[in-house]
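Every protein chain but one is kept in place in this view of the complex.
Entry: chain A
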Amino acid sequence: MQEELFTSGRNIPNIDPSLEVWHWPIAVYLFLGGLSAGLLLFAAIITILGKEKEYPTTVKYASIITPIALSLGLLALVYDLTHPLYTWQLYTTIRLESPMSWGAWVLLVTTPLSYLWVFSYFSEIFPKRNLKFNVLKNFEKWLQKHRKNMAYILVPLSIILGVYTGILLSAFNARPLWNNAILGPLFLISGLSTGAATIILLSKTAKEKHLFSKIDLALIIIELGLIVHMIMGMYAGSQVQLDAMNLFIGGEFTLMFFGFVIILGLIVPGILELLEIKGYKIPVAIPAILILIGGLIFRFVMVEAGQLTRYLY
């Protein structure tokens, strides 16, 4: 016996048929947040290990990107608010139950720290420029002395920042695609991988490129594992989760997800990096760029597809 079920009536031009309150700025923001988390974490760890001299791009040059990326990310976020003049209301309360609230607070601490970090390297990054005022010179010296302390603070902060970009989505149980616990670690690993790719892209020494190719390869393998875990978890889920997965498998996001995110964004760069580590001559810029593009598309796909999924009742 076949049951016919047909519901109509929810046809409200400015609300339905599909929910779309989060647009491209949110995807860009999640990408930049994850990238910054990766760059900050690597810079902090290298500093704590005392290997600044060996990996100059990681601690110095790549970290110029973090304050820029975080600031752009924040701008994108505010741009997507419909009541941006009230943004300060984020900082009148701390609401632990709201991931968006603690994300806002983590950004409030991390962004200035990332500026201070770069400032501590000012003289080394711009050797020809002179800091005009003595106050600034002394401040730079003081920061240099406290770099390790900053690094210790940055390790937990950058991990929270990276995980938060995923938890932000996974906290919404009304959107079946997002509502799974894998999203936090998945976004963290993906963010770290884009951070490593950026370092590979900017680095001038073979040693640094080599180390980060290895790190990136490990991250890619973990990320693929987490994606498989996510898909299997969804398939073991309820009807709404099955419907969500069907957007990726045989649905309108199949090409984007499998073609661009998984194959071009993870598997191909992973193989190229493996070949490079094995000693083949591969221009490492290619896998690095593929990973960055794949990471960005991944966030677009998750944000857009997630909003198409909903409860049926």
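Here is the rule we use: contacts are C-beta pairs under 8 Å (C-beta built on N, C-alpha and C of every residue); 3 or more make two chains touch, one makes a residue touch a chain; residues count from 1.
The definition used in the following text is that contacts and distances are computed from a predicted model.
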Name the absent chain by its UniProt protein name; which of "Aminotransferase, class V", "4Fe-4S dicluster domain-containing protein", "Glutamate/aspartate import permease protein GltK" or "Na(+)/H(+) antiporter subunit C" is it?
"4Fe-4S dicluster domain-containing protein"
Among A:I48, A:L75, A:L116 or A:A171, contact with the omitted chain is made only by A:A171
Checked against the full complex, the residue among A:Y86, A:F126 or A:W142 that touches the missing chain is A:Y86
Residue touching the undisplayed chain, where the options are A:K51, A:H146, A:H229 or A:R310:
A:R310
Need a quick check: the contact residues on chain A for the chain that isn't drawn.
1-10, 12-16, 19, 21-22, 80-84, 86-87, 89-90, 92-93, 95, 97-101, 104, 171-175, 238, 307, 310-313
